[in-house]
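All protein chains but one are shown at their positions in the complex.
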Amino acid sequence: MSEKEVKNLEEIFDQRIARDEKIEPRDWMPEKYRKTHIRQISQHAHSEIVGMLPEGNWISRAPSMRRKVALLAKVQDEAGHGLYLYSACETLGISRDELYEQLHTGKAKYSSIFNYPTITWADIGAIGWLVDGAAIINQVPLCSTSYGPYARAMVRVCKEESFHQRQGYEIMMTLAKGTPEQKELAQDALNRWWWPSLMMLGPTDAESVHTEQSMKWKLKRKTNDELRQQFIDQTVPQADLIGLTIPDPDLKWNEKTGHYDFGEINWDEFWQVVKGHGPCNKERLSARVNAWKEGEWVRDAAMAYAEKQNIKKLKKVI
Amino acid sequence: MKNNWPLWEVFVRSKNGLEHRHFGSLHAADAEMALENARDVYTRRNEGVSIWVVESKSITASNPENSEELFDPAQDKVYRHPTFYTLPDEVKHM
Partner (left out) sequence: MENENKIQYIYGIADNALILGQRLSELCGHGPNLETDIAMTNMALDLLGQTRSYYQYVAQLSGDEKTEDDIAFLRTERQYKNVLLVEQPNRHFGYVITRQFFYDVFHLLLLQELQNSSDETLSAIAKKGIKEVSYHQRFSSDWIKRLGDGTEESHQKVQEAINDLWRFTDELFHMTDDDDIAMQNNIGVNTIVLKEKYIQTIEGVFEEATLAIPETKWFQKGGKQGVHSEHMGYLLSDLQYMQRVYPNMKW
């Protein structure tokens, strides 16, 4: 194809997206669109399955039967969401194994928030309330993103995710209303998870490299800073309601803007964790690598068995 | 050994009376496993009463490049639709 032809196709492609048409797997797409989507969707998928680890950590120690089954179902949903997203990614011509390879070798990223440890039960509440809360803000707009398989996966994810945040908030509420010891657990978890949750919505607009292109392709509909503000505005009253204090002395309601003003985010910490120096980067990655390696003989066995069965069936036909 | 489970497409009937609809895909070593996995992955919330699975590579799909010749010719065949025909006002239901 000549450069001119490609340019022409690109123009038609951009117009289709501008008209809110969906792009489907076999449609022509610019190489950059394909690559960007593989990167974003796989990062999203990796975040789901790495995200299973900090919470999975507490399934065997959940404090009541009701909490145990709810948490188990939630972590299982995350496996499901990872699966939906990997499937969406595979429609772009890359296999799940290749995507795992990228994760396991550190080539692909996942959400940095999961590199923080879950050290008390209250962390499970904080993750559901704050981390899932921030994730939902990120994800809802993606239900109408331009790439059909991604949009459809996100519709399913968002539908299922609606219980996750409630689950977390209910845990926090119960703790906050409980004994002084329980309330302390809740406040301590909020103190540790608040800032990482704000960072989860991405670097400030000034630092963000992909925003403009992503907006055009509807991979993003609001900027990181707008999303962050939305998250803060919605979360602060929820904290007030259960009597917990957001760990930010500069946080205050601004009548003029109709939003909360908030303090400086420690971006140095953010970049350190992204670079692999968070408290649990090593543990998370090695847990994934181990599960994959230890499962290899199992996956091989299933394939070998399937082949033997096929041969048996063929012999019967003959 | 690098022997990866193939990809399967999953179709689910939500309830009797409705058609099977494409729900998504998954990996499985054989058809039996694909069915079981589909049940566990796609019907956790009571979404289905019947499941079909088919290995993705068995599907033949139309090429979007041929879309115009395949689908555009149907656009102007308005006489296939009831609104093409005029009726006296007195005839209320037809």
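Note that the chains are named A and B in the order they appear, and that numbering of residues resets to 1 at the start of each chain.
One rule holds for everything that comes next: a contact is a pair of C-beta atoms (placed from the backbone, for glycine too) under 8 Å apart; a residue touches a chain by one contact, two chains touch by 3 or more.
Computed from a predicted model, the values in this text were never measured in an experiment.
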Residue among A:Ile17, A:Ile38 or A:Val75 touching the omitted chain: A:Val75
Touch list for subunit A against the chain that is not drawn: 49, 52-53, 56, 59-69, 72-73, 75-76, 79-80, 82-83, 86, 121, 171, 174, 178-179, 181-182, 287, 290-291, 294-306, 308
Interface with the undisplayed chain - residues on subunit B: 1, 5, 26-29, 32-33, 36-37, 40-41, 44
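Here is the rule we go by: only the chains that are shown with their structure count from here on.
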Rounded Å distance between subunit A and subunit B, as computed from the means of their C-alpha atoms: 28
Residue ranges of subunit A touching subunit B (in the complex, touch as defined): 24, 26-28, 76-77, 80, 83-84, 87, 90, 95-97, 152-153, 156, 160, 296, 299-300, 302-306, 309
Residue ranges of subunit B in contact with subunit A within the complex: 1-5, 7, 24-27, 29-30, 33, 41, 44-45, 61, 63-65
